[in-house]
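In this view, the complex is presented without one of its protein chains, the others remaining in place.
Letters A, B and C mark the chains as written, and numbering starts fresh at 1 in each.
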Amino acid sequence: MIRRALLAVAGVFLLVLVAMAVAPQLFTTADPLLADVSSRLLPPSADHLFGTDQSGRDVFARVVHGARSSLGVGVSAVIVALVIGTLLGWLIGSAPRPVDAVVMRVIDLALAVPEFLVALVVVALLGPGAGNVAVAVTLAVIPIYVRYARGHTRAIAAEEHVEAARMLGLPALTVSVRHVLPAVMRRLTVLATIGIGSTILAVAGLGFLGLGAGEPAPEWGLMLAGGRNVLARAWWVTLFPGLAITLTVVCASLIGRALRERVEGLR
Amino acid sequence: AGSDAPASGGTGSADGTAPSGELTWAIAGATLSEGHMDPQTSQMDVTAMVQRVVFDSLVFQNADGSFSPWLASAWEVSEDGRSYTFTLRDDVTFTDGEKFDAAAVKANFDRIVAPDTASAQAASMLGGENYAGTTVIDDTTVRVDFHEPYAPFLQAASTPLLGFYSPRVLTESLDKLKAGGPDVTVGTGPYVLSEYTADQEIVYTANPDYAWGPQGQKTPSVQTLRVSLVPEPSVRTGMANSGEAQLVSELPPSSVAELNPDLTVDTKAYPGMPYSLFLNEKYGVFADQKVRQAFELGIDVDSAVESIFDGQFERAWSVLGPTTPMYDAAIEGTWAFDPKKAEALLDEAGWTGRDADGYRTKDGKRLSARWIAWTPIPDDRTALGNAIQSDLKKIGFEVVREALEPGAYNEQYGPKTYDITDWGFSGVDPDYLRSHLATDGFQNASQVSDPAVDALVAKGAETVDPTERAAVYTELQEWNAQHVAIVPLYVPALISASAPSVSGLTFDLYGRPLFYDASID
Amino acid sequence: MIRRAAIGVFGGVLLLWVAATVSFLLMRVIPGDPVAVMLGPQANVSEEVKQRLREQLGLDRPLPQQYLDYLAGLLRGDFGESFQLRLPVTEVIGRQLGATLQLTLAALGIALALVLIVAIVARTRRTRAVAATVEQVLLGMPVFWIGLILLSVFAFGLGWFPVSGSRPGSLVLPALTLALPTAALLGQLLRDGLEQAERSEFAETVRARGAGDVRLFAHHTLRHAAVGTLPMVAYLIGSLLGGAVLVETVFARPGLGRVTLAAIMDRDAPVLSGVLLLSCAVFVVVSLLSDLAVPLLDPRRRARSARPRAAEDAA
Partner (left out) sequence: MSGIRLQGLVIADGAGERSRELVRVDELQVAPGECVAVVGESGAGKSLLLRALLGLVPRPLQVSAARMDVDGVDIAGASERELRAVRGSRIALVGQDALVALDPLRRVADEVSEPLAIHTDLRRRARRARAVGLLTDVAVDRPALRAAQYPHELSGGMRQRSLIASALAADPPVLALDEPTTALDATVQRRVLELVRSLADDGRAVVLVSHDIAAVSAIADRVVVMRDGHVVESGATASVIASPSHPYTRELLTSARRRAPERRMIGDRELLSAHNLTRRFAHTAAVSDVSLRLNNAEVVGVVGESGSGKSTLVRMLLGAEQPDEGRVTLDGAAWSPLPESARRSRRTRIQLVAQNPRGAFLPTWTIGRTIGEALAAAGVPRREHAARIAELLERVELDPAFAGRRPRTLSGGQLQRAAIARALAVAPDVLLLDEPLSALDVSVASRILAVLRRLRDEGTAMVLVSHDLAVVGELADRILVMRAGHVVEEGTATEIFSAPAHAFTRELLASRAVLPPS
């Protein structure tokens, strides 16, 4: 019961977030970039729901507009990683053992370096910026998807229904495309839903380090970085973007887990 | 002044008691570990600030700008202003036991200008191409020659950037100087660098043999000076309030309000170039002087500086800061915020169209300027940038900001592919305008190229007579106010807070703490 | 066991070689002239000096030559020289390693303690639901935000801990910050394992013998959960290193995180590849150890049967 309600709340929150990303002006008319030095660091009030930051910008407007970059980068990175990772992992998993073993070594290497470090290095290669962060985060998570996809491919290929289909005289590729790929895709999609959270966290982390979208872009990680020096006298500058990140990640993973339970319940 | 009492060789501080106690001094210092421990090569202010306690200079610059003897007991400038002859004290030793003499001076100066040293700032203060060489006349007499007359030299010689390493380290540990450390960072100063943990702390221990302070001070009374490297300003503020550090420097202006009332706060405006925007007149929209002027008038500098820096910093009017010698106060108020006039200027310049986002256009092109800055950018400058951006948006002028890490910044700075960039520069001698305004100046970010300006900065460097020099720099300051190559924004200050237990702290002209007479109870 | 270790070591060496190659390529593809990077912004240096520096760094030699030199250097324990500091990379990393090691080990210790305490205390459905919720939220919080919250409450607000410095107390908050998300992840894994073990047939047998929850936990299910969690440890240590970058920034602590960040900012490729190699090496060693530890805990993995392969595929 409570779980149901929680899932519903999470779903609604994510929908609101998507709406914020698509049409922020529905939620606020304030300009997220407009600095007004005469109203710096104002606490939350009717005029400024979430208060104002050091530049006198409306924190609420910035949180709302920030949904686009955080969600956009998080979701697009996951989708790209999902598609590339699934196909690659499926190919590797379907390949003969020796090929599989060699390619997996390389994938293992990518996994040996912490995800966040990979993203950092990619940003070092490409330079900071919102687009590069998206690429970095995508590249950082692809190996994980490849690994899972490859594992699932091998596991599913060993399931009896695959052999049963082969024993009908169907070509191996047909069987793999029909029986293995969709199942791998489905399991990874669920994984990806949970994974959105970690990409959003990575994006925020890079933003916090000043490697993401630069000022004055409304990006949640960057907002947290900006607010940390006024922590003692203006809690609202960091609280709201922090909450936004946390709620997004928690809701995404709640929904992802629920999906996973459903999908894996099928097995 | 000079010292009357010869060094006894024993320990003994200024007031005759043995040095004792420990003073923790928290500074940002993030860059120190990145090869900036060597004042002879680093262009970072922090290097000079902390290493002052290790490196003494030939002369000392007093609060009024005059010079008094230090390691040199006397000096003489030749008629033509090209030769400086110093008479050195003969009782000075480096803390590794080496003797300080004319050869040591020569070894240090030659090292600074050697191409391999790749020194940015110290070499320039030593005249750069203008430096002709140092000659050892005898053990205690040394002469520095220049190709052209070079007036700022005494001032330069008073900074730690032209301080002296023990000749032994110059031969034995040359490649380690940038990284620094005990037995590497060795000078003649009141303190010995005894421990260094990169990114964490530097521990200085009182030099027991010290007897040649700028005012004749001897071994300082604080035994241990522990410099805590804390890049986070909020953490430094916390350390000041909790008493974890007895002295905290580089405090952000916004934190002053949060400091405990019993702390002593010293705000010392940096002399030199205020924090400014450089408008690149050879690249885009700033080729037009009217656009530059409109840009300047469109920014509400007063309210931005006042509120962002909590009233701690002054707004700037001129390319010389108000505490810099030869500052021209007449410029104050001449280009106050005037959006109407700015709009009129832009109209005149032909930027009359408007696009969907409300920005001005001319021939279908948006009035837009790209501002590059190198990371990390402190919060308050970010806020200032936001304010500038918002102000200019109101007159239809778009500013696009890019924060670049130093490598990427260089790639744009080299070929000068930007409209705006920013920095401030601390220097006590207005000669720094030469590198900022001369056609071939390496800091000429605005790409000023005007023979009249070139002649003026050259004259400034050569002229020794103070009034004549002042006239030259007044003219330069007025030139910029008209031409608008550089938009000065605010005068940064070094804000330090010290605990009630600390006394006797003094500050040099750069606002940096000096510990000769400091004590702690 | 020895055979297994040998295979693990061989695989690890192979992995490190691939890592070295990737690092080398990385150094060459990172944009920006190393010499310009070395000299910093607004450097005022002539072309000849730059050329001389290039020769000193060996950047003028042909690429294959550079590659071989680099590998040979690695074998001698020479990771090259930092462009920025002109110091051996081993020294740059070495002098910061201690601080990060201290932080991550303390974090790991706190995390383990937290996880065990929670696992022992939270045994009813309700307390477990509470623990799961807390963990979920912790996992959703950016680690740097956790740090900021702890900092403002415990350091600035209550003044219980020093905000910085080298005193022992200053390690508490950063380590706790890093430990919380780790504990949350570990706790989830462990509880999944515990619950799975508690649902197994053997748990029923144990209860039927008259055992209470504590005995079941201490003698049976904990071990099962640990077996399930071990393979994740290498990954976990890795993510600790990643998290350290952020935590060190928030708490202004020295350490590898700072070095990495500075290396990225300054495009100091040799330091960066040193860090990468180090993190690969840590991963290799930790996974080797955890691979070797699994059979110690799980006798079924000791046999040379066809089973482990299937288990690996399912992972």
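FYI, contacts are C-beta pairs under 8 Å (C-beta built on N, C-alpha and C of every residue); 3 or more make two chains touch, one makes a residue touch a chain.
This is a predicted model, so every value here is computed, not measured.
Asker: Shown chains touched by the missing chain?
Answerer: Looking at the entire complex, the absent chain's contacts are A, C.
Asker: If I consider the whole complex, including the chain that's not displayed, which of A:12, A:101 or A:167 touches that chain?
Answerer: Checking the options A:12, A:101 or A:167, the one contacting the hidden chain is A:167.
Asker: Take the complete complex as the reference. Which residues in chain C touch the chain that isn't displayed?
Answerer: Looking at chain C, the ones touching the missing chain are residues 200-202, 204-212, 215, 219-220, 223-224, 227, 297-300, 303, 306.
Asker: May I ask you to list the residues on chain A that touch the chain which is not drawn?
Answerer: 159-161, 163-172, 178-179, 182-183, 186, 266-267
Please note the rule applied: only the chains that are shown with their structure count from here on.
Asker: Which chain maximises the distance between its CA centroid and that of chain B?
Answerer: The most remote chain is A.
Asker: So the centre of each chain is just the mean of its C-alpha atoms; given that, what is the distance between chain B and chain C in Å?
Answerer: A distance of 40 Å separates the two centres.
Asker: Taking each chain's centre as the mean of its CA atoms, how far is chain A from chain C in angstrom?
Answerer: Inter-chain centre distance comes to 21 Å.
Asker: In whole angstrom, what separates the CA-based centres of chain A and chain B?
Answerer: The computed centroid separation for chain A versus chain B comes out at 44 Å.
Asker: Show the residues in chain B shared as contacts by 2 or more other chains, in ascending order.
Answerer: 232, 234, 375-376, 405, 408
Asker: Give me the residues of chain C that touch two or more other chains.
Answerer: Where chain C meets two or more other chains at a single residue, that happens at 31, 151, 156, 250, 264, 267.
Asker: State the interface residues of chain C toward chain B in the complex, per the touch definition above.
Answerer: Per the stated touch rule, the residues are 31-32, 36-37, 39-46, 48-49, 52-53, 84-87, 95-96, 99, 151, 155-156, 159, 162-166, 250-252, 254-255, 258, 262, 264-267.
Asker: Once bound in the complex, which stretches of chain B touch chain C?
Answerer: So the residues of chain B touching chain C come out as 26, 33-35, 43, 115-116, 118, 120, 123-124, 128, 175-176, 178-179, 197-201, 228-232, 234-235, 238-239, 242, 244, 374-376, 405-411, 413-414, 442-443.
Asker: Provide the residue numbers of chain A that touch chain B in the complex, in ascending order.
Answerer: 33-38, 40, 54-57, 127-128, 210, 214-216, 226, 228-233
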